[in-house]
Structures are given as structure tokens and as C-alpha cells.
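A short write-up of the structure that comes next.
For this depiction, one protein chain was excluded, whereas all remaining protein chains were kept in their positions.
Here is chain A:
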Amino acid sequence: MDLLANLALGLSTAFAPENLLYCFIGVLLGTLVGVLPGLGPTATTAMLLPITFALEPTPALIMLAGIYYGAQYGGSTTAILINMPGESSSAVTSVDGYQMARQGRAGPALAAAAIGSFFAGTVATFLIALFAPPLTTIALEFGPPEYFSLVVLGLVSSVALAHGSVLKAIAMIVLGLLLGVVGTDIYTGTPRFTLDQLELADGINFVAVAAGVFGVAEILRNMETEHTREPIIAKVAGLMPTRDDLRRMIAPVLRGTFIGSALGILPGGGAILSSFAAYTIEKRISKHPEKFGKGAIEGVAAPESANNAGAQTSFIPMLTLGIPANPVMALMIGAMIIQGIVPGPNVSREQPELFWGVIASMWVGNLMLVILNLPLIGIWVRLLRIPYRALFPAILAFASIGVWSVNSNPFDLYAIALFGALGWVLLKLDCEPAPLLLGFVLGPLLEEHLRRAMIISRGDPTIFVNFAERPISAILLMLSAIALVIVFLPAIAKKREEVFEESDPV
């Protein structure tokens, strides 16, 4: 029973007092920042990332994971109570959640989100424990061509799952890849696109890029439409869902968990699509579809379970292959590299305690979230009253200190402003920032494996698609090609738009 032994190792690591403490701090801080209107999980994680640098790798990653799902949970609270989702993954929750809140049923909506998330988190943790070891075994056989194809598949699926125009998403990936090239070429030592600046020799600081495109750009975006009125915060009275609520929740939670787990594993990030898909499916199979959008508890339970399951299973490609499925996973990989860990299949072999400890801590963290959030809801409601004009200077200050603490390099701070401006322009042109960040993180990996594979094959590009010699690489590339064809098929493209549009909060 390897699975049980591994989980036991993980639990003993996760329950070590120090790790328990950092998991708690992570979950608490994540919720605290994530609940603030306009701050999604990515911005929250980017801002809090530097706090973990002082820790050992295991508690640092446990804390980061806690920050991630804490932030996601906080975002759902904001979505339900003031109809302001922090990130698109909780956008769909606000449709029915906010309606419930307006009908005086904010408590049951929050409880539905918490219970659904916890159940989904528990299932997803087991899935990770189940799937991570075999995937790791396969990944250890991977050579440069397989890695190249895998990265391609990850990038392509991040396009398929992005919101909006496919062409723009691909262009954002390519732009991210180009930005990732900046720095010293690892093979020849030639400086590339460094504009003769010594500061750029190590490349553009990735925390600065994340803080720019997700933090500063978002502030600029919010300042475009500054409201003079205060948001209307729904009152929370009576947390307990009724027996009828609980009965209606069971099936949506199960379906949401299933959809989220399946989509989350995909490299490219399923948390966003999975919550949309779960909502759409619930609405379609419901006997009372007319109740959706008017405060149906199913419309809260299903997407919340799905996005938590997806968030959880997105750790699988990150932990086993070193491939980030979403921008937060990209930040986690950045954190691992800063901690001196090489992300990839070797992590579970060389550092089983870290690997299984992080996995087990996810379940612990989810449990903490339920225990923490329902009683503390009064505090979160009070935080929602902080006006945005008091928040954004704080975000700027934290982001500045955070990025400074990485390298103590003034140049990185100028980069925040630059990428903030660029991110704002791109947001304005309806380009999503997530593919850019993924491209930026995966660019060096893609180039390295491409060049190594070409050396192995002596310049013959068919190495990637030669089914007889490299079946895995060929299959991965085939899947990428199929994914691309599918998103461009007119019928699918229309459907895809529908799925995303249905959930756009109006």
C-alpha cells in the first residue's frame, strides 16, 4: 500500500507543528487578502510570495498552497456578498450567490460554497495522491522531445481555456515566450535583448512581471470606472443551510467535483473553465432552469466545488512534471526555483517529505478553511467595507516591498511599472494576461528542450512526431494539434463563447 504509506508520510509532515502553523498563516493571509475586492488569487499569491522566501522549502510551499486556496475562498466570499469576483474563476459564483445574498440567504450561500469546496478539496487531494506517482514514473522517462511536446500541449490548452479570442491568446503566449528569452543564452553565454543592461543579464524578474500584469494593471483597470457609491454589502444572518438546501446541494457538489478534477489536471489551467462548465451543466440538467440566475443554491455549490477541485488537481502537472497549469502554479514554480528546488519529476523522489507534505497539507488547509471561515465571516464582512481608494495604495506598497525583497534590485521595481502599463494596454485590448505569464515561465524550458532535441536528432525536426521512436512526444503533439483544430472549428468556437458568456456577470 504505497498510497497509504505516502499519505502517512505526508500527514506526518503536514501535522508537524511548524508546518501546521505556516499552513494556518497561509490560509488566513490568503483569505484576508483574497477577500478584498478586486484582488484575485494570482495577485494575492504574487504579493504574498516574498513572505515565504525566509522559510525552509517545505513550510514555504505549504504556506503558498494555503495562500492560494485561501485567496480563492476569499474571492468566493466577495463574489457572494458584493457581487465583485476577484478572478474569473469565481465570476460565475456571483451570479446566483449574490442573488441569494440579496434574498437574505447569504449565510446558506457561503455555507454551500464552504462545504462544496471542502468536499471537492478532499476528493482532489486523494486524486493527487493516486495519480502523482504513476505520472512521475512516466515523466522520469521523458527526454527533451517529450518535454518540448508537453510544454507545447500545456501552452495550447491554456489557449483553449482562456477567455476571449483564441488568436489573441496565442499572441499573448508568444509575447510571453519572447519576454522569457530576455537574458543570457544558456548555451553560448550571449546576452540577448538585454539592452546592454547588466540588470537584465539574468532575465526579467518574474515576480515583477506578475505584480505588474496582475497587480498594477488591475488597479489601473479599476480606476477607469471608479464608482462613487459604496458597494452594497449583503447582510449575513444564519449560516446553516436548511435540510432542503443540503439535499439540493449533494448532486451538484458531486458533479462539480468531478468536472473540476478532470479539467484541473489539464495543463493549461482548468479552474476557470471548470466553474463555468459546472454551472452550465447544472443549468442544463436542472428541472427548474428558470431559477438559475435568481438565487439557486445549485448555481453556487456546483461551480464552487468545481473551481476548488480544479485548483487542487492543477497541482498534479506542477508537482510531477514541473509544468504550471495556471499563473498561480507558475508562481509556485518560481518559488521552488528560488528555494533551490528543480521542479519536475525528481521532486517526489529526492524530497518525498516536501512532495507528500504539500499534498497532505492541502487537505489540512481545506479543513482549516471551513473551520476558520464560517465563524470569522463577521471579520471578512468588515474587511469588505474598506473602500478601494484605501486599498490600492496598500497593494502598491506591498507589491513594491515584495519585489524588492527578491533581489534588492531597483530595476525590478521599474519593471513593475513597465509591465503594469503594458498589462493595462493589453487588458484594454481584451487580451488575457494569464497566457502571457505562462509563456514567460515556460519560454526558457521550451527553448532548452527544443535545442537539445534538435541536437539529438542532428537537426531533423521529425524527432517530435516520429511515432515509432518517440510515441509519447508524437501523441502529445497530436493532442495539441487536435486541441487547436477544435477551438478553431466554427461550431465549437460558438459553443465556447456561449459557455463563457453565460457566466459573465452582468
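Brief remarks follow.
As a convention for this text, a contact is a pair of C-beta atoms (placed from the backbone, for glycine too) under 8 Å apart; a residue touches a chain by one contact, two chains touch by 3 or more; residues count from 1.
Rule of thumb we're sticking to: contacts and distances are computed from a predicted model.
Per UniProt, the protein behind the absent chain is "Tripartite tricarboxylate transporter TctB family protein"; the candidates were "Fe-S cluster assembly ATP-binding protein", "Spore germination protein", "Tripartite tricarboxylate transporter TctB family protein" or "Phosphoribosylformylglycinamidine synthase subunit PurS". Contact with the omitted chain, checked across A:21, A:250, A:285 or A:455, is made by A:455. Among A:16, A:175, A:251 or A:337, the one in contact with the hidden chain is A:175. Note on the undisplayed chain: of the listed residues A:347, A:431 or A:476, the one touching it is A:431.
Residues 51, 54, 165, 167-168, 170-171, 174-175, 177-178, 181, 185, 187-188, 190, 192-193, 195, 216, 219-220, 223-224, 226, 228, 388-390, 392-394, 396-401, 403-405, 408, 410-414, 416-417, 420-421, 424-426, 428-431, 447, 450-451, 454-455, 458-459, 461 are the ones on chain A that touch the missing chain.
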